[in-house]
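This is the structure I want to talk about, given as structure tokens.
We show some of the complex, not the whole, and keep each chain where it was.
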Amino acid sequence: MCTAVRIKTRNTYFGRTLDWDFPYPCEVTLTPREFPLDFRFESRCERHSAILGMAYVKEGYPLYFDAVSEQGLAMAGLNFVGNAVYEKPSENFCNVAQFELIPFVLSRCATVKEATALLEKTKVTDTPFSKDLPPAGLHWMLADKDESAVLEVVHSGVKIYPNPVGVLTNNPDFPTQLHNLNSFMNLSPRAARNNFSEKLSFREYSRGMGAIGLPGDFSSQSRFVRGAFAALNSVCGDTEEESVGQFFHIMDTVGQPMGSCQVAEGAYERTLYTCCMNADKGIYYYTTYENRRINAIDMHRENLDSASLVRYPPIVDEDINMIN
Amino acid sequence: MCTAVRIKTRNTYFGRTLDWDFPYPCEVTLTPREFPLDFRFESRCERHSAILGMAYVKEGYPLYFDAVSEQGLAMAGLNFVGNAVYEKPSENFCNVAQFELIPFVLSRCATVKEATALLEKTKVTDTPFSKDLPPAGLHWMLADKDESAVLEVVHSGVKIYPNPVGVLTNNPDFPTQLHNLNSFMNLSPRAARNNFSEKLSFREYSRGMGAIGLPGDFSSQSRFVRGAFAALNSVCGDTEEESVGQFFHIMDTVGQPMGSCQVAEGAYERTLYTCCMNADKGIYYYTTYENRRINAIDMHRENLDSASLVRYPPIVDEDINMIN
């Protein structure tokens, strides 16, 4: 379904895969500072941080899948079907429809800390965008240069968790994912050692044997463990190129090739797109299943004081460099 | 270490990852038909099939890691340390030094069948290329449009196995890899079913649960299983772009991000390059750890009747497409 990851080198990088069995009509979309943000319950926001991310623009409104603000707060929504339980609007709370959560948070908050404080007094409502677009069952990962957090709206209400792992996938809920990770604490990026028995000598027949037991399937719990292993053990230089390149390598470990996950006759989940946002610089990098070359949009190359959405149509063909 | 894969769509695609902890000085190299191939034991070959692949060119001689001939036979050498046992030259056999095996086979044979027949009467010798370049412990995967095979030179001699899986990694030997794969026959690209007990109902909390148990670490045995799962279940269109794109997605499941496999203090194995050869068309596609955009060299755009190697220096920087 999806995996979100945050890593730090000199800058902070946050991104996600979006896995599904049919394409979504999304495009990288810039919401500049003067684009008026209407909310269903809260008052209109006339001026705000610029927001850049992947969105489905519907009736002029950017339904963001993930985005970063010019202040360096990033956020992504990931499938959480069966566990997400949205609420009814309630007095004494901020009330935000599920579909407007990303622009709501990114327009009001500069940091994860601010977002946490805001969300603690917020009801996330099940208000649909339209009759055709019922609310999606999602949970969210937030990230800035200092930390990461997870927002879940479940049966017992809004929950905000610090995310020391810097990874989010889908079901089960985040506390259960954290519990499950404990079972893998023995795994190591270093060579295997003989802990089995001193009475026997073992042969290290391959590099990488210290991580035997790491799950390799594409279920959400397994991607959480595998993504955490790659992200927490990541080693790379701190230039922009190295960092971005490394981010996509991490995401490759949780990406889904077509055919490995059949969801119905003839329907196969695969990684529709992968993105990486430089949260400090407001640059959105992405690849698609059809085109592995990295495309990039830098919000600071646009007029951020505009009032109109800027939309970048996706580049859909494999962009191969023919050398001869 | 390495993973080789063969898949078929309209054409046949064969390629490999090369994983190591420090860069090799290799470059895509075309050996045209008139480039004289000298062998240590066998007579010089003045004219032969053109060969395109990744090579370390040393003293004017192309030491191929992997290559494809214009006749559509492809071959790659993969680490097989501790199991490879080369032989001494022997009368009544063809005698070939380990390092000249790829040009030897590709210059003499048009198919896996022909290569098999040739190798059955061949001794693969431990003759070093030079004092500085002792023989590497390798085994080889061969592929053409009809089939795939594995060549191993072990304690009991030269072994050639048909390869119905179309995957090769490193240790253990190929028969043991095939045996090991049996343990995973229950895994499925389809949804998990309740086979556990009719007395209980289960919840399919995620897509992809049918493959729980697939190994996710980077040891050679685990990469074999994971690569086989992705390759054998691969679904894609049969255009050149779709096929090549899909091939690299399959390879992403066995690629190694830097940090996940530490081989010594400060030394990390990662996927130095990944290649995909269209065996029918003689095109060599590759990406490197530093640059995920696909580069390509088409042998048929060169003068194949030349007598000089053509070398394509690697493109080492992340080739990002800045959209704005």
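So that you can tell them apart, the chains are marked A and B in the order they are listed, and the count of residues begins at 1 in each.
The rule is short, and it goes like this: contacts are C-beta pairs under 8 Å (C-beta built on N, C-alpha and C of every residue); 3 or more make two chains touch, one makes a residue touch a chain.
Predicted, not measured: the structure shown is a model, and the values here were computed from it.
Colleague: So we've got 2 copies placed here, but how many does the whole thing have in this file?
Modeller: Oligomeric count for the entire complex in this file: 4 copies.
One rule holds in what follows: only the chains that are shown with their structure count from here on.
Colleague: Could you work out how far the Cα centre of chain A sits from that of chain B, in whole Å?
Modeller: Centre separation, chain A to chain B: 33 Å.
Colleague: Which part of chain B faces chain A closely enough to touch in the complex?
Modeller: 1, 19, 28, 82, 170-172, 187, 189-191, 203, 205-209, 211-222, 225-226, 229-230, 233-236, 241-242, 244-246, 248-250, 252-253, 255-263, 268-271, 285, 287, 289-298, 301-302, 312, 315, 317-324
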